[in-house]
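Written below as structure tokens is the structure these notes are about.
As you look at this complex, bear in mind that one protein chain is not there, while each of the others sits in place.
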Amino acid sequence: MHEAAPVLQEFPLLFLVPLLPLIGAVWNGVMGKTMQRRFGHAAIHLPAILLPAGSFVISLWAFLTLADAPHGTSMYNHLWTWLPVGTLQAEAAFLMDRLSGVMALVVTFVGTLIHVYSTGYMKDEPAYWRFFAYLNLFMFAMLTLVLGDNFLLMFVGWEGVGLCSYLLISFWWRDREKAVAGMKAFVVNRIGDLGFSLGVFLLFWGLLTTPASPAPAKAHGEFRHAPAAAQEAPEATLATSIAFREVEQILEDPVKRDRIVNRDILGVGLMTLVCLLLFVGATGKSAQIPLYVWLPDAMAGPTPVSALIHAATMVTAGVYMVARLHFLFTLSPVAMTVVATVGALTALFAATIGLFQYDIKKVLAYSTVSQLGFMFVAVGVGAYWVAIFHLMTHAFFKACLFLGSGSVIMGCHHEQDMRKMGGLRKLMPITAVTYFISCAAIAGFPFFSGFFSKDEILWKAFDSGNMLLPGGGVILWAVTAIAALGTSFYMFRSYYMTFSGEYRGAAAAHGHDASAVAHDPHGVAYDSAHGAVHGAPPADPHGHDSHGHHGAHLPVESPAAMTGVLAVLGGLALVGGYVGLPLLWGLPNAFEAWLEPIFAGTAERVTSAGFGHGAEWGLMGFSIIVAFGGFFAARVLYKDGRSPIPARLLASPSPLVQATHRTIFNKYYVDELYGVVFVKGSLVLSRGLAIWDTRVIDGAVNLAGTIGRGFGFLQGAIDRLFVDGMVELVAKVVEAAGAKIRRIQTGHIQAYVQGLALGALALVALAYLLAW
Amino acid sequence: MTVGLPQYLVVSGVLLALGLFTIVTRKNAVAILMGVELVLNAGLLNLVAFSRFGGGLDGQVFALFGIVLAAAEAVVALAIVLQVVRAQRSVDASKASDLKE
Partner (left out) sequence: MTDPVVSAMVFYALATFTLVAAGFVALSNNIVHSAFALFATLFGMAGLYAFLSADLLAIVQMLVYVGGISVLVLFAVMLTSGLDDSRHSNSTTRLAGGIAVLLAVAAAAFVAASAVPSGTESAITPMTALIGDALLGRFVLPFEVVSVVLLAALLGGVTLARGVKGGDR
């Protein structure tokens, strides 16, 4: 179904969706400190929660209006023409179609919940107001990104979320390590953003310079300015628009599409280059190879931030962007293959790192990287709705996992090392139950939300006919299936290490030295392993919150604000998948049907490899086996901390085992590699340049200098005698005049007014005379 | 003997001159402020006159804004004068010359 022009229905309240959190951010940013001192925390978090909640209500309203409207309709809210520069018309306009509607709902819903949760988690924080101001600012930026109607507005949000991410990672900036983590995130994101902006520039340039008809282009004169004129037939060039829907419409015309697809730059297809550059942006924001390194370090921020920004919303911006621009990506099979391949590799890579982490937040961070890889596999094979589906379910269960970890961390007095936890199921029952549900969801247990989305990704990858790889999607499938196995294993490993067995933190609470945990078999094992590996304490940073209070008492369940949110998210992790039931079961897939109109325009270019239902059933069964396989392995090895196998394995003298563990534990030394290649590399480069500078350039300069000196000596003589004399004369005159004139500066205002009036009149008279 | 734009401009110009004269020659700070009011009124008269003789509505609207701003100015300026009087026990503006060279 091809609508010639998507119908825009005015929804005048749409701008409030991003605006309300902005108001909250400004209010708390400006007034927050005073309000907090005068009226306490409630004065901060009431507006900070109610405004995003208002956004959610308006989003929901718009969403329901959208659901009532016929297919192809979008909610639209034009505010003003932002940058009318030449032929470029950048509108400040918000657009909610079925895709951005889903995103807006997820962002506002999860965001609001996390605000509520934060009231419990941050209650001892002195800079409470600053935290909520940043969170609200983030909501504003994210909603601008999602609802923006064109590339430019999306870029504003894109940069805005990056800024907020930076601000919140280094929220406790007095801790040097956290400040550095924030900077790392910022710099790495900047590399991605550069790619994104170059991609947008290149796309715009391509559209602007591609002649729309074979005849030579007319003079630039009649560019349309109103969006309504989109269907006007032959123009000089393809387009001058940067609004998503207009670009999409242009590319729907096969003639125009062919013209731009056939363009090359340096032997690379223009569209491929555009998509790859945009994808660089996505790898930065969504933490994919090679730019994923910032996300694990980003865990230095407060845990609600990790849940909101670094798991549920911001990091999915890259996925959303690719899905939003599906009409570009489907034009380039190369780009799609790259996207899917990078996604699959990232999924596997991060999953293996996750296997051996001890910091609970690091486990979740690598799990996030891995899950984002799954989503990129989905967009890469053209299964956009599946990617968004997984994005949504992931937002629920990963937010729940992160918030659960936050609850655990708070209960354990800001301890993040899972070796010092354990036995929390009895002490924190709600946290434990929700955490387990979310683990089951992410692992892909049948009938949990993650099962439907992840299974669909695996199937779509397997069945993809778009891949340029040898063997097509089957390799992708194999890689992601291994990653899924790893996911199941390390998630349940974290569950059992944290929640089963006996609490191991009480001893540690007396002091943080290694001997305190030495009587614990795990402690011995891990410590000796580390002793062998590093000769130093574990490398993972203990992100102690600044207000840690260490007591010997046992962990207690978190306050209701936190457990309530956990319960809601846990419930959604359980049932959230039922909007996207597999068609294979003969059940209606509401989610796919909902997003179908968005991706209909490019559906014909996404092909299937033609595997039948039998294969799909088989894969589904295999997924279930994988999920339970990981679960049982983790259960056997880590339940109650009794199994000696992990300890023995780590203590094993076999060099192969040691080397593997060491490599993975140290995250494949990628940080070190980047340190050597990029940081050291640029230092070496600059040193080399310095040598070149001193030897060659300075030599030339010195030669020129010597010649110059000869002339200089000659000129110097002239200078001293004639020029200096004149200069000094001038100086003397000025000095003498100044001594006289400074008396004018009397301090009498009236004298100034007098001078001002007479001076102004003199100017008038002068102008009069000159005109005459 | 018709009354046109020039006549109003002359009135306004003389008012401006008198206002400036007041500002320059009075010692009393309050009197200086009266001079300022005269200058402002001269400007407003210009606006209204131009509005009457073909300028349209805008002149009057801006004259209105001018009046409002003049009120704000008067409040703040008189408060400052009161403070200056309090500080140096005199309304003589020429004594408030701490900013001289």
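Order of writing sets the chain letters: A and B. Residues in each chain are counted from 1.
Keep this in mind: a contact is a pair of C-beta atoms (placed from the backbone, for glycine too) under 8 Å apart; a residue touches a chain by one contact, two chains touch by 3 or more.
The structure presented is a predicted model; accordingly, all values stated were derived computationally and were not measured.
The undisplayed chain touches these shown chains across the complete complex, A, B.
Chain A residues in contact with the hidden partner, per the touch definition given at the top, are 750-751, 754, 757-758, 761, 764-765, 768. Residues 1-22, 24-31, 33-35, 37-38, 41, 44-45, 48-49, 51-54, 56-58, 60-61, 63-65, 67-76, 78-83, 85-87, 89-91, 94 of chain B touch the missing chain (whole complex, contact as defined above).
Keep this in mind: only the chains that are shown with their structure count from here on.
Residues 742-743, 745-750, 753-754, 757 of chain A are the ones that touch chain B when the two sit in their complex.
Across the interface of their complex, chain A is touched by residues 20, 23-26, 32, 93-94, 96-101 of chain B.
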